[in-house]
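Below you'll find the structure, written out as structure tokens, and then a few comments.
The complex appears here minus one protein chain, its other protein chains still in place.
Just so it is clear, A and B label the chains in written order, and each chain counts residues from 1 on its own.
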Amino acid sequence: MSWMRNVICFSIMILMIVGVGYFQSWNVAWGIINLCLISAIMALGVNIQWGYAGLLNVGIMGFAALGGVAALLISVEPVPEAWAAGGWGTVLSLLIGAVTVVAAIFIYKGLPKGFLRTLIMLVVCIGGFLLMRSIFDPATEAIEKVNPASTGYLGGLGLPIILAWPVGGLLAAGAAWIVGKITLGLRSDYLAIATLGISEIIVALIKHEDWLTRGVKNVSGLPRPVPYEIDLQQASWFIEMTAKYGLDTTSFSSIFVKICYAALFAVVLLILIWFSEKALKSPWGRMMRAIRDNEVSANAMGKDVKARHLQVFILGSAIVGIAGAMLTTLDGQMTPVAYNPLRFTFVIWVMVIVGGSGNNWGAVLGGFLVWFCWVEAEPLGQWLMTALTSGMADDSGIKIHLLESAAHMRLMTMGIILLLVMRFSPRGILPEK
Amino acid sequence: MSFLTAENMTGGYGAADILHDCTITAEEGEIAVIVGPNGAGKSTAMKAVFGMLDIHTGSVKLDGEDITKLSPQARVAKGMAFVPQTNNVFPTISVEENLEMGAFLREDDISKTMEQVYELFPILKDKRRQNAGELSGGQRQQVAVGRALMTQPKLLMLDEPTAGVSPIVMDELFDRIIEVARSGISILMVEQNARQALNIADKGYVLVQGRNKFTDTGEALLANPEVRKSFLGG
Partner (left out) sequence: MEGMEILNALAVFSNYVLVPALTYGSQLALGALGVTLIYGVLRFSNFAHGDTMAFGTMVVILFTWLFQSWGISFGPLPTALLALPFGILVCIALVLLSDKFVYRFYRRKKAAPVIFMIASMGVMFVMNGLVRFIISPKDIQFRDGERFIIKAREFKQMFGLDEGVAIKVTQGITVVIAIVVVIALFWFLNRTRTGKSMRAFSDNEDLALLSGINPDKVVMITWMIAAALATIAGTLYGLDKSFKAFTYFMLLLPIFASAIVGGLGSPLGAIAGGYLIAFTEIMLTYAYKKVAEYMVPGDEWEADSLMQLLSTDYKFAVSFMILLLVLLFRPTGIFKGKSV
């Protein structure tokens, strides 16, 4: 009766969101739904890695951030002045960098081991690096000088932002390929630590490479795939519709935009779930789980465990990348400082574990439930703290401290939920069949 | 009453039993050897004696005391010592520290026992500062036996001590084991090299599919035409 369980759990989830709509506001409820959908997709990606194959990815943030970069690079208009100032120099220097890496690999593979090889490698690497820097530095400096208050970066391609979703997936897949190639096949901790590292580096690049992303100056006003509130409020069909149902045009316009986003996200989620379910039930999925449950015997049976793991790791990361691009699309801006590992990596983990690792629907439910708790924990925490401290004098230091710190209860709650679920219900709310 | 009496043991890992009504005994100062084909449950029988797997019938008595319910650690305290077949030394600590760890439970002065071990295996004295993982296979086995002897056991159990060592080293090791037995310690040993092992055995057990097939003195088993034919290659 596992489908009954699914239906009941999802019904309760929907009721909870409806409750927010009813008691708090429908605008908030739809906002929660949008982020729940994106979280569910991220959780789905992580579930493919962890639930199908037992791979521990602690760099979800980085892959999501790559999706964000894709959203930026695809959607914003190019800045011709910046391209003229240093665009081609930058491209050239990056090419030199790539050639250096390739040359180093060829030297490593082609020459016999020894002092000479090390020496040549060092010369090539250092020489290539210095050459690259000598072109890269002035070029990017020139780019960043072009109207720094509004641009100061190369801009993007000016294409529809929806295109960024698959591109984000591709970028994330590329990063996953590099990390996976190096760390898969080694001990499981190495993948975890390497992914933690790559995600920090990706975010650092986004924060500091101003010529590419404007860094901490942010890029706001990314084009939307859905209508703008202001246009809706002036569109006659919209005014008529709201009038017909007796809704307030202004407030409903913002709800309407959120519904549009939700529809888009839901389509992506459903497509991905469909593929994930297909894959899980296919011979490929059975093999993945066989490998996860007994790597040694799968290896002995001639399965190429490392190649399978690489495959699944890339797939999962690509899904996270897609979700990352969707998130930036929803935000309408690229804010590098918003990428925080606790929020982007570890909360997603809680979603997967709580929902039920190995079960796609479980991951989706986890995404919904945990995001819901994450959002609602703050008002609840505030309310709880206010209630707890109501007996204290208003100028009491403890009261002020407790009220100020209520927000941090979130992290602790997440940790406690994770630990409790792992201990008492390790297969999650919707267990793997 | 023998010094070690493990009677009518039935049990295994999980659902399927590997041992069926298996009985193993060892006398004080004597060498008992368990031989048999691959998968006969030789190592399992030894592990059952040491309490590393559950047996649901039968009992294990050491020196008249029933120890069936005790954990392996508690059996060590009762005077049993076990040398596993593989991973039987601490590789990144020195030989001397390996021996010290063998005597971890002892509160008294261990230097005398250590001297005895060094007398038995002189090479270990030379290499006592070296890490056990850096020694040759035969030397590592000596460390393993030495570590087990440090508890001053009354019963020493060896799981295929000669696995993977050269014939010369094997003979040498068997000589040492005889020496240990002479000092009054009972030995229970599982061996793949059945002929050589039965040569030094006071008592031999031939196990087949977890059951006692033949039980006799080593000499008698070596002389038994059926045993020779089936298990000793003619």
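Heads up, the rule we're going with is that a residue touches a chain if its C-beta (ideal position, glycine included) is under 8 Å from a C-beta of that chain, and two chains touch if they have at least 3 such contacts.
Predicted, not measured: the structure shown is a model, and the values here were computed from it.
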Which of A:V123, A:A204, A:M301 or A:L388 contacts the chain that the document leaves out: A:A204
Full-complex contact with the absent chain, from B:L53, B:I93 or B:V169: B:I93
Of B:P72, B:G137, B:P167 or B:G184, the one touching the omitted chain in the full complex: B:P72
Residue among A:W177, A:Y190 or A:F275 touching the omitted chain: A:Y190
Missing-chain contacts mapped onto chain A: 54, 56, 58, 129, 137, 182-183, 186-190, 192-194, 196-198, 200-201, 204, 207-208, 341-342, 346, 349, 353, 404-405, 408-416, 418-419, 422-423
For chain B, residues in touch with the removed chain: 72-73, 76-77, 82, 84, 87-93, 97-98, 100-102, 104-105, 147, 151
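The rule we apply is simple: only the chains that are shown with their structure count from here on.
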Whole-Å gap between the CA centroids of chain A and chain B: 57
